[in-house]
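Input: one structure, supplied below.
And now, subunit A:
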Amino acid sequence: MSTATAETGKRQARGRYDAGVLKYREMGYWQPDYVPRDTDVIALFRITPQEGVEPEEAAAAVAGESSTATWTVVWTDRLTACDAYRAKAYRVDPVPNTGPGTRTEQQYFAYIAYELDLFEEGSIANLTASIIGNVFGFKPLKALRLEDMRIPVAYVKTFQGPATGIVVERERLDKFGRPLLGATTKPKLGLSGRNYGRVVYEALKGGLDFVKDDENINSQPFMHWRDRFLFVMEAVNRASAATGEVKGHYLNVTAATMEDMYERAEFAKELGSVIVMIDLVIGYTAIQSMAKWARRNDMILHLHRAGHSTYTRQKNHGIAFRVISKWMRLAGVDHIHAGTVVGKLEGDPAVIAGIYDTLREPFTPANLGHGLFFDQDWAGMRKVMPVASGGIHAGQMHQLISYLGEDVVLQFGGGTIGHPHGIEAGAQANRVALEAIIQARNEGVDIWNEGPEVLEKAARWCTPLRAALETWRDVTFDYTSTDTVDFVPTATPAS
Partner candidate 1 sequence: MNTASNPPAVAPSTPSVDLQAMLAETHVSDVIEQLDNDLIGLAPVKQRVREIAAFLLVAKARAQVGIESEQPSMHMCFTGNPGTGKTTVAVRMADILQRLGWVRRNTVVTVTRDDLVGQYIGHTAPKTREVLKRAMGGVLFIDEAYYLYRPENERDYGQESIEILLQAMEANRNDLVVILAGYKDRMETFFRANAGIHSRIAHHIEFSDFSAEELLQIAELMAERMHYRFDAESLETMRNYIERRIHQPNFANARSIRNALDRARLRQANRLFARAMKGARASVEELTLIASEDLLSSRVFQMKEADSGSG
Partner candidate 2 sequence: MRITQGTFSFLPDLTDAQIRAQVDYALRQGWAPSVEFTDDPHPRNTYWEMWGLPMFEVQDAAAVLYEINACRKAYPDRYIRVNAFDATRGFESVRLSFLVNRPPREPRFELIRTEGPGRSVRYSLRTVRENEGAPE
């Protein structure tokens, strides 16, 4: 084994490529002086090294394993411009509130830059095969989490991006100035097509813009997919005639094969649906295929993030959801479930704000308080509509709008279908609550504090809203989030 300690650049080539095993940092994967280029892909990993492994060596190992390296020196490196292809770990910072004196073992943020030519244009599959391919099982690390990525504009422009985007979605639906309203049909499983369509009709006629299939509604013995599509589209069109509004239902086209998915999507199109839906579990390539199909066919593409919590929730290992959000904006979905803050599912307010900005802004500046480590220029790529769903109700409307803004779909499943006066009343309660809060906000009312009074006032003339407020008045899901930000802005103490 070589004992060389000098920097790669200064080392004699002969020593560097002797057969044997070198430390990764000595193979050129640790370059503290490296200044990332505008065209580099940059990844930020949270690393928890095994005992005795130096953080720089761990970072270099991650750089190596996610780019060109293998465990030993290979002479064939010398047939390539390997200095360019090697990923470079260029910075390692200890994570605040980890290590000795805390309840968490020492973690580090490792910044790694990748040459653009390492990646195939427009391919999430290729990007992820490198960045999260082998490296997550690497033994010298106890745990590894991909926290954030900077996608260079040069690479952004090789992706299609959202098939429709927020602006065009609103123009197609003719709905402006307020969040859109949705609900997931309940019970999730077991309804026949005919009964299922009834729920859809009632909810849309009552005032929702969208109803949604759940992630695991595909084509089961109790309801095959064609049956569902036919009954649902009857309901959608009847509701449209009854209100004069464009209405939609996310028809889940998730299936076993691409051929099945295309067949289902084509049928949805034939029936005049404005939107179809896929699950995250179909995989990145299938998602990109469906995004292209949706762009070709003027269809809004809804993505349910089924399965993501298996790798996004724990703070020390996996992939932060903000990274998934970036990938999905590139991949080209129009809707993505992105957290509610106040509902039943995981969602720290600062983390959610960072994710929403990633989906909706033309340029997302670095903001450590929101978990965003890099400036991200989206280069005119269309915007993804975030979807907030899971355990939310009309009484939280002012909080939802304060946290999430107006370019968002608010999905009240139980909060619509569980209304004591029925589904139509539930939908109406949600729509009235929404419009009353938006009206008040625009008039300059401080909705965060005075929202409850605004809702009470509207409930005086809207019986369904009154019933909704009474039923769910005290329902909150107040648990500590596991995925939180590491940098908390603190007030400077007065001396």
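Everything that follows uses one rule, which is that a contact is a pair of C-beta atoms (placed from the backbone, for glycine too) under 8 Å apart; a residue touches a chain by one contact, two chains touch by 3 or more; residues count from 1.
How these were chosen: all candidates are chains of the complex that A comes from, given by their letters.
Treat the numbers as computed from the prediction; the structure is a model and nothing was measured.
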Q. What candidate from 1 or 2 touches subunit A in the complex under consideration?
A. 2
Q) Mind pulling up the subunit A residues that touch candidate 2 in the complex? A) 167, 170-171, 174, 176-178, 207, 226, 230, 233-234, 237-238, 240-246, 267, 270-272, 361-362, 383, 428, 431-432, 435-436, 438-439, 442-444, 458, 461
